[in-house]
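Shown here: the complex without one of its protein chains, the others still in place.
Letters A, B and C mark the chains as written, and numbering starts fresh at 1 in each.
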Amino acid sequence: MTSIAKPPVRHPGSRTNGRGLTLRDYEGAMSTLCAGCGHDSVTAAIVQAAWELELEPHRAAKMSGIGCSSKTTAYFMKQSHGFNSVHGRMPSVTSGASAANRALTYIGISGDGDSLSIGLGQLSHAIRRNVRMLYVLENNGVYGLTKGQFSASADIGSTSKKGESNEQAPIDPVLLALTLGATFVARSFSGDKTQLVPILKAGLAHNGLALVDVISPCVSFNDHEGSTKSYAYTREHEVEAVHTDFVPLQREIVIPETGEDVTVVTMHDGARVRLRSTSADYDPTNRESAYAYVRACQAQHEIATGLLFVDESGRDMHEMMKTVPTPLVDVPYAQLCPGKSALDALMERYR
Amino acid sequence: MTSIAKPPVRHPGSRTNGRGLTLRDYEGAMSTLCAGCGHDSVTAAIVQAAWELELEPHRAAKMSGIGCSSKTTAYFMKQSHGFNSVHGRMPSVTSGASAANRALTYIGISGDGDSLSIGLGQLSHAIRRNVRMLYVLENNGVYGLTKGQFSASADIGSTSKKGESNEQAPIDPVLLALTLGATFVARSFSGDKTQLVPILKAGLAHNGLALVDVISPCVSFNDHEGSTKSYAYTREHEVEAVHTDFVPLQREIVIPETGEDVTVVTMHDGARVRLRSTSADYDPTNRESAYAYVRACQAQHEIATGLLFVDESGRDMHEMMKTVPTPLVDVPYAQLCPGKSALDALMERYR
Amino acid sequence: MSGINDFAFKIGTVNGTGSASANGLLMQAIFRMGVPVTGKNLFPSNIQGLPTWYEIRVSKDGYTARPAAVDLVVALNPSTYAKDVATVRPGGFLLYDSTWPLHPDLVREGITILGIPFGGLCLEAFEGDRDRTLLRNIAYAGGLAALLDIDMEIVGTMLTEKYGRKPKLLDSNHRAIRLGYDYAKAHFDCPLPFSLVPMDETRDSILMDGNTACALGALYAGATVGAWYPITPATALMEAFKGFCEKYRVDRETGLHNYAILQAEDEIAAAGIVIGAGWAGARAFTNTSGPGISLMQEFIGLAYYTDIPAVFFDVQRCGPATGMPTRTQQADLLSLAYASHGDTKHLVLFPADPREGFEMAVQAFDLAERFQTPVFVASDLDIGMNDWMVKRLEWDDDYRPDRGKVLDADALASVQKFSRYLDVDGDGIAARTLPGVGAKGAYFVRGSGHDKHAAYTEDSDLYQEVVDRLKRKFEHAAAAMPTPVVSLRDRADVGLITIGSCDAAVREAADLLDAQGIVVDVMRIRGFPFGTEVRQFLERHGHVFVIEQNRDAQLRSLLAIELSYAPDLMTPILDYGGLPLTAKVVVDAVAAHVAGVHT
Partner (left out) sequence: MSGINDFAFKIGTVNGTGSASANGLLMQAIFRMGVPVTGKNLFPSNIQGLPTWYEIRVSKDGYTARPAAVDLVVALNPSTYAKDVATVRPGGFLLYDSTWPLHPDLVREGITILGIPFGGLCLEAFEGDRDRTLLRNIAYAGGLAALLDIDMEIVGTMLTEKYGRKPKLLDSNHRAIRLGYDYAKAHFDCPLPFSLVPMDETRDSILMDGNTACALGALYAGATVGAWYPITPATALMEAFKGFCEKYRVDRETGLHNYAILQAEDEIAAAGIVIGAGWAGARAFTNTSGPGISLMQEFIGLAYYTDIPAVFFDVQRCGPATGMPTRTQQADLLSLAYASHGDTKHLVLFPADPREGFEMAVQAFDLAERFQTPVFVASDLDIGMNDWMVKRLEWDDDYRPDRGKVLDADALASVQKFSRYLDVDGDGIAARTLPGVGAKGAYFVRGSGHDKHAAYTEDSDLYQEVVDRLKRKFEHAAAAMPTPVVSLRDRADVGLITIGSCDAAVREAADLLDAQGIVVDVMRIRGFPFGTEVRQFLERHGHVFVIEQNRDAQLRSLLAIELSYAPDLMTPILDYGGLPLTAKVVVDAVAAHVAGVHT
């Protein structure tokens, strides 16, 4: 049984990508999540995206906190190093790893409890730092691993399995990220792989922190009537605001036949992302309009999905820190230590 | 020397309010802050507001974290209990105190480091909880007490005393609060007492968490040329978006002579707040427009001030928790303990 | 060793398939037959699909420790067949689902293998996969009822109590039980050599887990504010408190609550809420486990240094770090006793079972307010999450909360000047006031240096005066902590010292050692700081064994530090694999040591 046997989507494990790797090569250990858990579908989408992007598995690092969602880093890319840290602190561990070795591709997986309750501060400050990473927030409105308490993303009036209704205003990771200056903000649904995969690919190519809020239902504790994070509710209320195509560097970009307004964003590695807004007054490269649109959807109980905002001109953590292109772990010690003569000279300044 | 001898504003300490108390009666210990520190002016404004509101000093509790700003709770209302807790955690301590005794007036003082760095999570979740309190964030863009490092509210390009420029995107407490569903969001300037006092009074009357972001310059570490939190810069770039008048219950409300559009909000205690927008397209009772306006100002390097958003219909923590009106500390033990017979009966359920 | 009303069996299944209710059913039925019984749930740290075990021990003599050997294993999880079969004692029995051919992993010599086609039976009898999986559990319960002579009438009544309102469910459960029962009766000669015979040993007992009991303690102590962040194995404590409050603390007419439960954003906030509430005068508590205790360290130091009452339930799990969240340990002792940077010492209570959890929960609130300081109840996963057979909880309506030294408005009026940290009585406890009481009682709480008047200070002497008082207060608390439970036998050769959930195993070990001719005294420590009785026991024995569930002999360290007792005189017996302690571990260690000494 493989990590992604459980989710509905099946795939032909045989085809190989440019690196001669099959999808299977991007899979991980067997999932120990509940059958039907949205997280397993996200895992499948990540496997798909990594395979299509032809990532070098061992050049990627999988980072997570604690929770059912955070466990999933074990279920994909077994050839990558993984770091399942402590609850809510994945962003700081990833910041440190990235500071030490900027050459790796960082894939961070978190949950709504992990990122919006105990980890809210770390998520927010990782956004400010603009750490180069894909940040997938598997959002199910509850703490799954501790058996279904409301999380900070639970909507007002959403009911628990026991029938209790949530009273507090939800934290919407998308609005939060837009407010904090995130340069890549998307939302998708674990049940919508066709939408999710290109978004993940774009996020992996982004020059900074790419936040992808994925509604990922918890079948054990939050998939019932009355929940606003159930499969049924999400399917009904999802509204794709922006349709995303990811066009890798190699491939030629196809000019859209339709007259729809399309924005093409070139990622720092040369790949391009084609964004087709489904509503005229929506510009995925304008922070204010993105914010206003998502809010407006909320007011009508709609869940706006898609790559909602992207700004590829932003500076990532290393640009802000002016670090050398060589990963710091590869800078030879000789270049780091000023040596005896320098110290002897320096001593004169302390007399 | 009194706590507010340092700030420019002098006052006649002799006049008494409805409780027969003079301004002096609302003062505290001698300030140990630097001469000219913005925080001392905020202290003076709080003294003024409390005196005008005729608060019963001993029925108020002063809450704070750690920082120069957080020290100021010692410099006003010496007849009130005070709690100078740990760095960044004032919101949780206040939540607990309020849960135990809802009858007190909670005045929380914090700084930008205390609330936006280490305390970001607690501020955010106190907003969600909507704890009934005045939350004054004395914002100077630096960590004053630790000698001037950039805080999370420092603007991009704002320079330190040593000439270094800040790289990371700032966290604007106002935009954050609006995004998280805060029901009272204001911004003011320690140098503008006439604007600040009525806002503080409205905040003290608000049924929920009233966030007041006060630009409060640090003369020792962030009042220089190149700082965007200096007295000079703030004076130049401040734009009053909403003018606030506080009309206590007793007084009759005066219909504005001018044709300006005025919104009157009745606070839960019956007092009224008269809000006069200085721009036509601004509605301080509309969250979206408030957010958009503040953002727009930012784009032009303007600092929007005033009582920017208020929603008096929100439910505070106790309404959400359905707690009894009697403070829990005053509920007699007899009403809390089910007693022997109940326990004996209950034991049968465990056999 | 096994026989009538004296045996143990284990069921190995997969979690999330509903076996828990079947296991509970069995355990409760035995209990209602008047036969002493305990159950240990060994479950994984996920929600569905991993191996889980349930061990039930029947002991006419009332031993409740985890059994060292099992007489019967019900192996229903192919992924652990091999492991499970290996645990059957020689001469014991194995029961498996014979719907499928006997798996080679299940074959073992020297044991008797019994097969019942639970799956097949349910497949025929019921519709739908979900129902079939669920009822398969009831079916094996039925099989065991036959093999162990569990009173089917009692089982029937229990099913009716449970599903009375759901006739369809009731019927299917009845049928499922019958399927297993009848099949066993028809194919094997029931009962097995070890089985049940009704007794009258459980009349004044109950089956309850420690989280429920501690929650009841908090309810009865009059706690009004609970703040928490979910974490296994502590979660159920606050959920139980919530349940009880909804039952006993909601105003009939208005529907309003005489309590406030705050699910905080993390453990730091939970601690802050408890401290804020304690400062304001409420009885407040939080429930957490190791990782939470680590996160609360800073706040704990604040409460210690500012004399604020706060109660912390630490339901210990297997550390370090995330460790094994569904395994038990007693490894937070040092983290609790000396929590936070700087010089700090804290009061800790060590319940041995749910009943004591209830009592100590109440004591914790009294101690916290009397000594104006954090108090920890060091429970663990075994106590907190397993159903224990304990005597019925009792309550004395004359109980009144000890609020400690609190000056109300009248008292304030009579004092010259109020100084928050002035030690008038020499016991290190200074009277406090609650916010709102009046201007005269107003003072400023600060975690920074303060003098006895609560004024800010950076003066060495004034600072020292306050921390010296805190030390004095801690020393005075020793006499107020629950005294150790000491059982002395004459002509005892050795002394055993233990704490908390090790108690049952250690007491059983004492009897077994006695049978081997090794006479032992036992002291179970119940509180920190240690009282004079603890010192006396040490001095009486010279050399002792210290039995605890952690790797680093943490209790032994506390004894050495606080009583200046020579560590060499305290031989550690450590068990830290994460499972409840068995008497065998203690017996073997002591016997070996004694033998060593005598050769």
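The rule is short, and it goes like this: a residue touches a chain if its C-beta (ideal position, glycine included) is under 8 Å from a C-beta of that chain, and two chains touch if they have at least 3 such contacts.
Here the structure is a predicted model, which is why all the values come from computation and not from measurement.
Every visible chain touched by the undisplayed chain in the complete complex is listed here: A, B, C.
When the omitted chain is restored, the residue from B:150, B:246 or B:350 that touches it is B:150. Of the listed positions C:4, C:20, C:519 or C:560, the one in contact with the omitted chain in the full complex is C:560.
Only one of C:10, C:257, C:345 or C:473 touches the absent chain when the whole complex is considered: C:345.
Interface residues of subunit A with the unshown chain, by the touch rule above, are 57-59, 61, 66, 73-74, 78-86, 89, 91-101, 103-104, 121-122, 124-125, 129, 318, 321-325, 328-329, 331, 333, 335-340, 342-344, 346-347, 350-351.
The chain not displayed touches subunit C at residues 44-45, 290-291, 293-295, 297-298, 301-302, 304-306, 318-327, 329, 331-332, 334-335, 338, 340-345, 446-449, 458, 460-461, 463-464, 467-468, 471, 550-552, 554, 557, 560-561, 564-568, 576-579. Taking the whole complex into account, subunit B touches the unshown chain at residues 32-35, 66, 68, 71, 86-88, 117-118, 120, 143-147, 149-150, 152, 220.
What we mean here is this: only the chains that are shown with their structure count from here on.
Centre-to-centre, using mean CA coordinates, subunit A is 35 Å away from subunit B.
Averaged C-alpha coordinates give centres for subunit A and subunit C that are 40 Å from one another. Contacts with at least two other chains are made by residues 265-266 of subunit C. Multi-chain contact residues, meaning those touching two or more other chains, occur in subunit B at positions 121, 124-125, 129, 321.
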